[in-house]
Every structure is written in C-alpha cells, then in structure tokens.
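The complex appears here without one of its protein chains, the remainder shown in place.
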Amino acid sequence: MIAFSPIGNHEPAPALACTGVSKRYGGVQALSGVDWELLPGEVHALCGENGAGKSTLARICAGIARPDSGEIRRGGCAVAWSGSDEARRDGVGIILQELDLFANLTVAENIALGNPALEARRWVSFDALSRAVAPRLEEAGIPVDPTTPLGELGVSQWQLVAIARVLSLDAKVIFMDEPTSALTEDAVERLFAVIRRLKARGVAIAYVSHKMSEIFRISDRITVMRDGEMVATCATGDTTVDAVIRQMVGRPVTAGEATPPEEPKISVLGVRNLSTRKLRRISFDLADGEIMGVAGLVASGRSELGRALLGLSPLTGGELTLADGTYLPRGVRHAMRSLLALVPEDRRRDGLFMRMSVLENTTIAALRRYSRLGWLRGGEEREAALDLLEQSRTLFADADLPVGALSGGNQQKVLLSKWLLTFPKVLFLDDPTRGIDVGAKDDIYRLIARLARDGVGILWVSSELPELIANSHRIMVLHEGGLQGILESAEATQESVMRLATGHGPAP
Amino acid sequence: MKKHPTLPITLGLALALLAAGCRPQAQQAQAAAAPASQRLVVFSQCNNAEPYRAAQNAEMQRLWDGVPGTRLLIMDAQQDSAKQISQIETAIRVAPSLLIVAPNERAPLTEVMGRAMQAGIPVICLERDIAQPNYTTWIRADNEAIGKLVGQFVVDQLKAKYGEPRGRIVELAGLKGVEAEINRSGGAHGVWKDYPKIEIVTEAVANWLQSTAKDRMTEILAAVPQIDVVYARNDPMAMGAYLAAREKGREKEMIFVGVDGLEGEAGGIEKVRQGILAATFVYPLCVDKAVEIGTRILNEPGFKPEKVYTMTSHIVTKETLAKP
Partner (left out) sequence: MSTAAGRGLRGAHQFTRPFIGLILVVALGVFLSPRGAGGGIIFLSGGNLTDILLQQGEIGIMALAMTLVVIAGGIDLSVGSVLAFSASLVGLLLVKWEPRLPTGAQIAAAVAAVLLLGAVIGAVNGIIITRLRLQPFVMTLAAMIGVRGLTRWMTGNTNIDFGFDAAASARFSDLFSQKPLILAVWAVLAVAAHLVLSRTVFGRYLRAIGENEKAAAFTGLPIRMARTATYVACGAAAALAGLVHAARSHQGNPNDGVAYELDVIAAVVIGGTALSGGQGTILGTVTGTLILGVLTNVLRLRMVDSNVELMIKAVIIIVAVWVQRRDRPSINS
C-alpha cells in the first residue's frame, strides 16, 4: 500500500481515517486490512472495478455497516457508530448508489427524512418545511417545487434530490457513491459547482466513481482499490487515466475505443416527421449496421423516441418505414414481430425479473423458439442462452440462480442478451452502460459493435458523450423534443454535441 | 438458500398442538374392548349455537355423568354438513362404544352414519332423521303432531279474531332439508288446507336462527301490509320476528307462534309468560330417552332397541301457565 503526502504545506488532521478495516460478507472478503484517510477540504476519488470494495468502504465510513475489525477515527477521535444516524450526528453523510428515496412522498418530505432538524419543522407546518428545503434544492441545482411528489420526477432528478438531502444535513464529510450515474452533462456541471463550494468550506468529499473523466476533473487525490485491498493513493495531477485503469484492472485495457465501424448501406428504419406529445417532427434514416448515438439533455426526448418507436407513446403524426414496408407502432408485441427491440433504461424496474433465474431472464422474450406447442424444450433453451451469455462474457456462478444476485454489469448483459435472442433488425438501447464497471462496459461496446457488423441498426441513448462519440457512426442530438442536428462521427466532439443539445445551431 | 416456510410453521404448530393436546378433555380414547375402564360415547351435535341444541348438550352431559364407566365427548359441526361428515369419519376411527348423532341435514349425513353402523358402532339418531334408516334407533319427537297442534291453535285464534276462520299467515322456516321443518310445516298446512280463507302470504327461510329471522321478517314487513299470524318453526325465529315487528311498531297487529318451549330466561316458555309469544309447543329434547336407550345398549349385550321412539309434545300458552 503506497501513500503519498497530501497536498499543501501543513498536515491537517484527517477528517476521517480508517486503519486495518476488514469486512466479510458470507463467503466474500469485501475488505481486508484497509488503511485510508480523508482530509478536510479535499475531494478524494475512490476507484475500482465492481467488487473492489469501494462501496463497502464508503458504507462503513458512513456508519451504515460495521467493520469486522479495524478502527475508524473522525477528526482524530476513534468512533464506533451503531448506525448511520449516529454517523450523521458526527457530521458524516452519504449519497447511496441505490437511491433510498420514496416515490410516493414529496421532494421536501424525502429531504426531511432522517434529518432531525427538518423533521421537527415538518410537524409544525408543511410550508415551513418547503421553505427550509428550497435553498438546498437550489444549491443542488434542481429547479423543482418541493411539494412535487417524487414519483413524478425522472431518474436523473432523483439523484439531485438525494444530493440536496445530504446538503441539508450540513455534513462535514460526504461520501458520494456514483453520484452522476443518472445525470446528464449539465446536471454534472451543477454538481461539480456544489462540490467546489463545499470544498471551499472545508468539507471533505469522498467521490466513488467509475468515470475517469469526472475523477480527473474534480478530485484532488485518487485511491485505487482492487479485490478489497488498497492498491495505491496519489495526487490526481501526478497520474494518468491509463495508469489508474491499469491499477484497477490489473491489466491494460482500452476503454471506450471500439473498432471503427464500416460504411453503412441500406436503410432499416426510416422516420419522417415523427411527433408525439413530447416530440416534434423528427426525421432520420437508420442504415443496416449503423450505430446512431442519441444525445441530449434531460427531458430532451431521447427515451420518448424509443417509446414512440414501440408505440408506447401514441403518435400524433409521422410515418415510419422498416426494411419491408410501412410500420405502424402498435405496442411491444407488434414491434417484436417487426423485429424491433427496446432495452429500457431502468433494468431493475422494466427490464429484468429479479427473482427469476439468469437462464429464464435470457430466454423470456424468445420462448417461442425453444418450445413446441407450448411445451418447453429445456435442452435447446439452455444451450442457446448459455451460448449467447458466453459471447458477451457474462459472468455468473450458476444459470439457475436469480438474476438479482448478479452485479450491475452482468445484469445489463443478461438484459441485452434477452433482446438479442429475438434477432432484431433495429435495436434501441436506452442508457445501456449506466452504473456498470469499466470491464463490463467494454464487453458491451464490443457486443454492440458486433451486432452492427451483423447488420443490425442500432439507436443508442447515453449521457456519457465520450463513449457515444467513440462508438457511433453518427450522433443525433435532441433538444426539447426536436431534432437539433445529426453529426457525423468525424465532426462530433463534446463541444459540438453540447452546442446542439443546448439549442444552438451547429458550429460555424 | 431460501428456507421453506413450512418448516417454521410446523414448529409453531407443534407447540400449539401440544398445548391443545394437553387439555384434560382430550385424553386417550379407549376402545370398547376395555370394559373395566371408561367407554367412549361420542355425540355429534349439528350446531351448538342454537338454544335448543345447547339445552340438549347440557342435558346430555348431565345425564351421562350419572352413568358410571362412560365418558362423553360432544363435537360441534357449526351447522356445516361437510364438517359433520368429516367429524364422524374421524370419530369412527377412534372406535367409540356408542355414537349419537343429531344430523345437520337429511341427505348428507345418511351415508356416513351407515359407515359407522358397518364399523360395528351402535348409532342413535337424535330428533332429526336421515334419508335412509342407517341407525340402530331413532328417537324423535312427533313434529307432524306438533304441526297439527299449531294449525289448530292458529285456526282457533283466527276464529276468535274475525268470527270466522280467515286470516293472513307469514311463515319462518328452518333449514329446508330437515325433518322437523318438513313435518312442522306439513302438519300445519294439512290443517289449514281445509280453510280456503286462511292464506299463507309468504314463507322465508331463516335457518333456525334468531338474527336471520329478524332480517327476513324486516323484509317481509316492508312488503306485506297486513299480517295476522307469524308461525316460526322455532322459538328463536319467532323472537326474531317479534323484534323486527316491534321495530316497525307493528307487533300488536299479529300474533307470534313458535316451537321448542324451553325453560329458562331465554326460553320460549318465558316469552309466552311475557306475552311476546301467543303460544309455543314444547319440543322434547329427546335426550333423556337417548341416554336411557344408550345406557341399555352399552350394558345389556343382547338388547335390541325399537327402531323408532316417539316422544310427545304439548302446547304452552298463558292459560296453560296460569293453571297450577
């Protein structure tokens, strides 16, 4: 374990420090002998692949879990919290990866939960609560009415509400576990502004993330973990992305640089003046073997486009054509028959059957093919599913265990495989790489590239511009429900895409 | 690995069962082949919740307590024929020395009582009958005779009211499949058919229960403008009808006639004394006869009881109560 001296002339007491922390979950050693410290006023990134232990470390440091051995010191004094509320009282807060918010409560109520000061105000009057909460919302950068029920907001806004909640705690140490996984570029900017403000106030921030670009922008120091152990800590300025990735993975990997695609040929999907309640006259052609990235800000209509293609959002105008003629969207089953497939954004809610097995999830959309007169042919089913899962390097202990036991990345691969078994001609992917680790992302890029080579037309929604730019032939940019422009791969840069996404014309 | 829920359930169950099984009533049942110790007498009662039957149970317990070397167990089928069949099936398994049954309904209980007979258990059929004579003996009261007495009483009352035998009658029936119901109604109807001006306006089924009778009577009161007589096949139903009429303020308009005539605070006799019922007809519990015959069956190996024993009934009115 290597530790460099922290930035600055003097040595301030760490805001939080762990020594020799270990934790075992069943048969897995999640952390072993971890020494780590967080200084006040620094942004300290924690990186590692899935299962490296960074989330576990964050949860222990925030009081949610107790270590099996080792010591935690807050501001120099040893502490033994029995729960996250005690940690909160000591000024340590955490924004979890699986947002523990409640859809049926309002924004203000969600923020007040677990915050004694605010909860007291809630009993007094709801207005008082809203007023107390509003400045936090502004700080976090969400322009919503605190009385809005959470269920009415989109996923990215949920994350911002979670951020506002931690802000309202006036914590001195904040752990953020994948805080930008559901955010778009502009929301990320606002978050960074908040982080900088907090930093200036002396708050220590631990930033757990996969996203190299963000880490290198916002953090002062980076700690890499692998398989439950500390690998290295160094100042951000002293290292590179490749070096960090190598330390995370233990092998050199080229992330996000998929093989350059070939020239597309015939149109598999023609869209003319597609309009729904939220889309305005969108027109484009998708060629077979083409990967079209779909970029845009929150609520620009990207997911809506997918829903329109399936017929889940009613069309108010426009015509669609597939390779074999006119296509009238009429629902999922009709789309499947026309060989269209949509991989939804929220894999847990809309995509997978968590308690059913990996095998069952993989084949559920294509059971017809592995059955005769309604009777399942177990052998064929298993062969086909295992085959496909292997090709996408999906890792699982046992195909008959529930898919909920897999890591996020492997779950996403199962979800993708499910649709691949329907042999689609047009595939709409809604944020397929959200919240998964670098290694899995790589596998998915490879899979998508292969599909394109096989002639499938792919529409790919993502908020991570670098991956979109690196892997698409063209990028369509939506702005407030309308098509702002389509950029060729060569001319697509983060800036040019942002220009269009924010409603400006293409660069002169 | 997901634990299967049946495991902890049955553990919890084991505790409950042991607790239940430790109650003094549920001691080991002895077979008939143990003459020196206790012989088991099982009484399958169709419904403890009726006052008539509760009185039967009390009388049963009292009388059997006086017979040495016997132990009585009473099962309550809660007015559910399927349950009674299952209970008797299981009772057959423990081979009691004597089985007494008050059948819930005629048809359903026929077969299972036959099976008890085939298993060599003497069966006494109490009060109600079954579709075929699958019993050692049947102790009955003469419901048809009661029906006739009711019929005549009503005719006399109507003659006194109108000067001629005419009037409007409302009937409240018990469970339709039961002999008492069939004969109490048949007996009365047989009397009334000779009087064309005596009209049975409507009949509602109230399953022998007071609360149900009150509901049915409320509906009838809404539909029928003028009623002279309410003939309920048992006292609780008559009481229920009275309560319904009183709620509507019409209780003086009609007279209420019931059957059972039990003693005690809640019994029909008291209601006659209070003037609520115009008359009731004592319906013998039949229990004393059952115990008498049952004891002889147990103690006299060669005893062959009659197939049917009929108990008699009599009317109870204010006048009869006034006499010493």
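Labels for the chains are A and B, by order of writing; each one numbers its residues from 1.
Convention: a residue touches a chain if its C-beta (ideal position, glycine included) is under 8 Å from a C-beta of that chain, and two chains touch if they have at least 3 such contacts.
Treat the numbers as computed from the prediction; the structure is a model and nothing was measured.
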In the intact complex, which of the depicted chains does the undisplayed chain touch? A, B
Per the definition of touch given earlier, which of A:A399, A:V414 or A:L478 contacts the omitted chain? A:A399
Considering the whole complex, which of B:E111, B:D194, B:E219 or B:E300 touches the chain not shown? B:E111
Touching the hidden chain, out of A:P146, A:P179, A:G301 or A:P344, is A:P344
Identify the residue among A:T239, A:T321 or A:S371 that touches the chain left out of the display. A:S371
With the missing chain put back, which residues of chain A would touch it? List them for me. 98, 331-333, 335-336, 342, 344, 348-356, 360, 364-365, 367-368, 371, 374-376, 378, 386, 397-400, 402, 404-406, 418
Tell me which stretches of chain B touch the chain missing from the display. 2-14, 16-18, 20-21, 23, 25-26, 28-29, 31-33, 42, 73, 75-78, 81-83, 85-87, 89-91, 93-95, 105-108, 110-111, 131-132, 176-177, 205, 207
